[in-house]
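This part shows chain A:
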Amino acid sequence: MPEEVQRWSTPPATVVTGATGWLGSALIEHLLASERKGLRALLRDGEDASHLEESGVEVVKGDISDKRAVARLFDGIPPGADVIHTAGVIHPKSLSEFTKVNADGTRYMVEVAQSASIRRMVHVSSNSPFGTNPVESETFRNQEPYNPYLGYGASKMQGELAVLAGVEAGLDAVIVRPPWFYGPYQPARQTTFFTMVRTGKFPMFGGGTQRRSMVYVENLIQGVIAAELTIGVSGRGYWIADERPYEVREIVETVRRALTDEGYEVTGKPRSLPIIIANIAESADRALQRLGQYQQQVHVLGEMGHTIACEISAAKAELGYEPEFELYGGMRRSIAWCREQGIEL
Partner candidate 1 sequence: MPSRPSASRVAPYADALLARDLPALDPQRRSEAVEFVAVRVSDLPAPMKLAVGILAVIFDLGLSLGSRRTYISVSSRLPIPFVSEYPRLIRSLAFAYVWEKWPDTRPDGGRAQVEA
Partner candidate 2 sequence: MNLSKDAFGAGDHIEVEVLIIGSGAGGSPTAALLAEAGFDVLIVEEGEWYDQGSIKPFSLDQMEKQYRSGGVTVALGRPSIAYTEGRCAGGGTEVNSGLYKRPPHSMLTKWRDGYQIQNLELDDIDAIADEIEADLSVSYVPGDSTLASQALARGATNLGWRNGEIPRWMSYPERGDALSGKRQSMTETYLPRAINAGAILSTGVRVERLEMTDATAGAAVVERRDGKAGRISFRHVFVCCGAIHTPALLQRSGIKGNIGKSLAVHPTVKLSAKFSEEINVDNDVPVHQVTEFFPHSSFGGSASQAGLLALALNDNWREFRGQITDWRRMSVYYAAITSEGRGRVISVPGMRDPVVTYRLTKNDRALLAISLGRLALAMLAAGAEAVYPSFRGAPVVRRPADVARLEAGFSATKASVMSVHLCSTVPMGEDPRRCGADSFGRVHGTTNVRVNDASLLPSAPGVNPQATVMALVVRNVRRFIEENVHA
């Protein structure tokens, strides 16, 4: 870790939102394993809280888009607590969820966190407020202008702006920006990804030369905790990703190799489709979103034609972040986790 990186000790209490999500679940597991005390999590009504409560996590029920629920989340929290805000919606049922959860929810978190005298808030954002790289060989620097990619990007930008406004008003907060992630606790859509790659049905466009930054969940957790505990970086935002971006074709080949090495049968051949299909999908996605509609497949297909690559030098220098896993190793662990869970790929 660079010498100038100084860290706090762990706080008396830690509030986590999105605790049942992909990152949140993995994060809670990590925090419990490292014996973090005073964990409190926000779960939606109807979500199963039993496994968390058994582990000693205090569960508050309510929705992030309900300011009263957010207030309850901070009820009686001791001063000097940390907040890790991972809640967010990426593939919503309707577009209005983007604003409710990613923008309004984050604003409520900022407002309540501020009055609760917390020590540090970590806001988990995304690459999406920054759009896509203009050309394949181009890489996002740590500080970039906002150029949100459609509805999700716009809502995540609003979330970031709420956090930055909070910082101006005295809140201590850091933004973490993970790109596409992979690893344990993956949702069904990622299972579909593995299955498509395994059977050679995952569509690559224009030879798959687009570059993508990805982040293995455990790398991301390391980055999130570094952002939580590093002193003197309030107001900053950081890309947290694997060491380097990968070309899409490399991702496909690596996943196929990892699947083979984990004993799965890999069939078919990676296919490359004309880039125009991705462009058409993107136009369709835009048109649909303008009408207030969201189609996950169309959205994902449209985005596949783009490069979304970032560099992590600032996180390394200022947070002491050092990604531990790279694509092949991370993918093997992801696949192994799926098998343990009985998930068919």
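The set was built so that all candidates are chains of the complex that A comes from, given by their letters.
Heads up, the rule we're going with is that a residue touches a chain if its C-beta (ideal position, glycine included) is under 8 Å from a C-beta of that chain, and two chains touch if they have at least 3 such contacts; residues count from 1.
Computed from a predicted structure; not experimentally measured.
All listed chains 1 or 2 share the complex with chain A, though the touching one is 2.
Residues 129, 131, 133-135, 137-138, 141-148, 154, 157, 161, 164, 314 of chain A are the ones that touch candidate 2 when the two sit in their complex.
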